[in-house]
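A single protein chain has been removed from this complex, and every other one stays in its place.
So, chain A:
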Amino acid sequence: MSIAADLTVEGVTLTAGARQLVRDVSLTASAGEVVGLVGPNGSGKSSLLRAVYRVLRPAAGTVRVDGADAWTLPTRQLARTVAAVVQDSAADFDLAVREVVAMGRTPHKRMLAGDTAEDAAVIDDALAAVDADRLADRPFDRLSGGERQRVLIARALAQQPTLLVLDEPTNHLDIRHQLDVLGVLRRLPATVLLALHDLNLAAYYCDRLHVLSEGGIVASGPPAEVLTPALLADVYGVVGEVSVHPRTGAPQVTFLPDGR
């Protein structure tokens, strides 16, 4: 079993009723890469991710994970390969953090099987990976936003996925926790596909970016190639400068709100 999967999205079109959310999008994420989806609100980032983690069925096109069509695999089998952290506020019924993370073991378990020592070890590792081992016995609904997000990532890790999909995992987090969460993702062996709002964070943490605008991909490549003043003007309608930060070496976007 591989540690990291290859993702190939080919010619995917997504619709909601008569409306086209995403049209004819193709993208790839190679094994072990961290690939970011950026673009304005409503550009189709979430929809595209939902097609990958198999909630929104494409009207056309294919989603392949290590060559296998994600939409023809049984749901349970796919869940052993692809895990997701979604934007879906959870109704919680007094679950402890550890129980939330244990959910991630479900696709690996027969229905009546108890949690084994191996499951316990996987859960511990997942909690440790996001630096949340101290939270294990806390009630999930009493956690702060950043703690919750880390626990949800741990739950996804407990699935032992080779592809991890995240929809704006840094939303509502303060900057400290944004860096923490993205740092965790950066260190994972699995392939990571995530939607991000913040272009500077995307530039620093992602190997490659795909820029979405009005349901189509307008640019793809390493952050330094993709993020240009022309793109900022075209896609976001803002004036900005892009420089290479002397310490991080990553592209740095500076917005000029009044057009300088």
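Structural remarks
Please note the rule applied: contacts are C-beta pairs under 8 Å (C-beta built on N, C-alpha and C of every residue); 3 or more make two chains touch, one makes a residue touch a chain; residues count from 1.
Methods note: contacts and distances are computed from a predicted model.
Its UniProt record calls the unshown chain "ABC transporter permease", which is the correct pick from "Acyl dehydratase", "C-type cytochrome", "Type-4 uracil-DNA glycosylase" or "ABC transporter permease".
Contact with the chain not shown here comes from a single listed residue; of A:31, A:68 or A:95, that residue is A:95.
Set against the missing chain, the residues A:84, A:192 or A:253 yield one that touches it, A:84.
Counting the whole complex, the residues of chain A in touch with the unshown chain are 50, 53-55, 75-80, 82-84, 86, 88-96, 98-100, 102-104, 106-107, 109, 111-112, 115, 117, 119-121, 123-124, 127-128, 133-134, 136-139, 141, 155-156, 159, 165.
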